[in-house]
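With one protein chain withheld, the remaining protein chains of the complex are depicted in position.
The block that comes next holds chain A.
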Amino acid sequence: MSSKKIIEHSQAATHFNKDVERVNWHDETLWFVREKRDKSAHQIPDWELLRETASQIKNNVLSNIHDYLIEFEANAQKNGIIVHWAADAKQHNEIVHSIMAKHDVKQMVKSKSMLTEECHLNDYLAEKGIEVIDSDLGEYIVQLRKEPPSHIVLPAIHLKKEDVSETFHEHLGTEKGNIDPQYLTESARLSLRNTFLTRKVALTGVNFAIAETGEIVVCTNEGNADMGAHLADVHIASMGFEKLIPERKHLGVFLRLLARSATGQPITTFSSHFKKPRDGKEIHIVIVDNGRSTQLGREDFRNSLKCIRCGACMNTCPVYRRSGGHSYHNAVAGPIGSILAPNLDMSKNADLPFASTLCGSCTNVCPVKIDIHDQLYKWRQVLVKEGHTPTSKTIAMNTMAKVLANPTIFNIAGKSGRFVMKNIPGLVNNKMNKWYDQREMPDVPEESFREWYKKNSREAKAKDNE
């Protein structure tokens, strides 16, 4: 875990919102991706049945994952794959390093793996003197800028082409001021081609692992996972244990859902099935727990492990779109990240389940039907109970509970509130009061509803008419 001080989501979001034009652009760009998802989903008449089917398959996986893992390992080994087990991030990193050390290799090319972000593998290997180059274009860009990805599918979605142009000018020597995406992509292609051709070890993530056959499936649009894996002597694939699915035929369901939910494409350009290593070469699979088995035991939060990492919940989330991925200070941002992160570290990530309006849009688009917004709500209860929320919030909530529970106090509070807002507005309308942030308050009413009702109810009028 990084020891850097964590800036809370609301604070980071405030900072992100200072550049209004850029926030609007970020918001619209992600909404555009969400719209592409809708268009694509609507072309499948069975879309809802497909989601339900995927959800049921994943429920089955979670209820039987012990046996599926044993089956997967046995079949993978039969295929000549070497399987490793890592209880936590540290063990994962040590295993990867030991494979590198065994082959005496100091350079690695990596394709997208959110798990290695979660484990902070790059930092670990750098300390050991190993150079890692991320080959997904978006990840390559953020790596050059020494930033983490801000989105699990679109790692550089927070950047504009001017930013990328600057970065490439500095690191790849591209023409200053040339912001043509075609030109910039071509420059990265040439540079990374050389990387692919010279690396002996390639690491990839895993989208799906099939218990029945012992094979893994890796999906990319760029072809970077394949360029790395098929040119290297050693292919290391890192996976959280929840990536398992029972049978090969279940891929039909997930591959129909994944890219449509992610970007609106009917399928990723490449869906590669790795079953056996090439002759004389090695495939290693590292199966990682890192808190997943704990999450499996939390009944309310268990089904967050159904996630297939499509990012649809981020693209649709009004909070994510207007606060940016980095404000979540977690490898996986957005709504799904906010229900996964507290499991990893409650005190560090206590702010995240509150970074939501609970509008439920995430749940509506989730291809495996995770009840994301319900879980956000439930995490709030857990975090408050376990004392992970700020004291000021606890005091405020307790005070409010007392006020709302007692009609006399409520009455007095209402009256004094109206008096203050009307006569000494500066007392409430100041920077200390979050309710006034970016809001204009309505005019203060003369009386409360209760007072009005006392005068205007049928009974009161009847009395008047007597």
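In the analysis below, a residue touches a chain if its C-beta (ideal position, glycine included) is under 8 Å from a C-beta of that chain, and two chains touch if they have at least 3 such contacts; residues count from 1.
Convention: contacts and distances are computed from a predicted model.
J.: Quick one: the chain not pictured, UniProt calls it what, "LUD domain-containing protein", "ABC transporter ATP-binding protein", "Thiosulfate oxidation carrier complex protein SoxZ" or "Nitrous oxide reductase"?
T.: Matching "LUD domain-containing protein", "ABC transporter ATP-binding protein", "Thiosulfate oxidation carrier complex protein SoxZ" or "Nitrous oxide reductase" to the record, the invisible chain is "LUD domain-containing protein".
J.: Which of A:S293, A:T389, A:N411 or A:S448 sits in contact with the chain that's absent?
T.: Once the missing chain is taken into account, the touching residue is A:S293.
J.: For the chain left out of this view, which of A:A41, A:M100 or A:L154 touches it?
T.: Answering carefully, the residue with contact to the hidden chain is A:L154.
J.: Which listed residue, A:V23, A:I57 or A:C359, touches the chain dropped from view?
T.: Of the listed residues, the one touching the omitted chain is A:I57.
J.: Can you work out which residue in A:K176, A:R278 or A:R439 touches the chain that's missing from view?
T.: Of the candidates A:K176, A:R278 or A:R439, A:R278 is in touch with the missing chain.
J.: Out of A:F16, A:F196, A:Y320 or A:W379, which touches the unshown chain?
T.: Once the missing chain is taken into account, the touching residue is A:F196.
J.: Return the single residue from A:A87, A:A101, A:A126 or A:L404 that touches the missing chain.
T.: Of all options in A:A87, A:A101, A:A126 or A:L404, contact with the hidden chain holds for A:A87.
J.: Considering the whole complex, not just the chains shown, which residues of chain A touch the missing one?
T.: Interface residues of chain A facing the absent chain: 29, 32-33, 44-46, 49-50, 52-53, 56-57, 59-60, 62-66, 69-70, 79, 85-87, 91, 135-138, 141, 154-157, 159-161, 164, 181-182, 184-186, 189, 192-193, 196-197, 221-224, 226-227, 230-231, 241, 246, 248-253, 255-256, 263, 265-278, 287, 289, 293-294, 296-297, 302.
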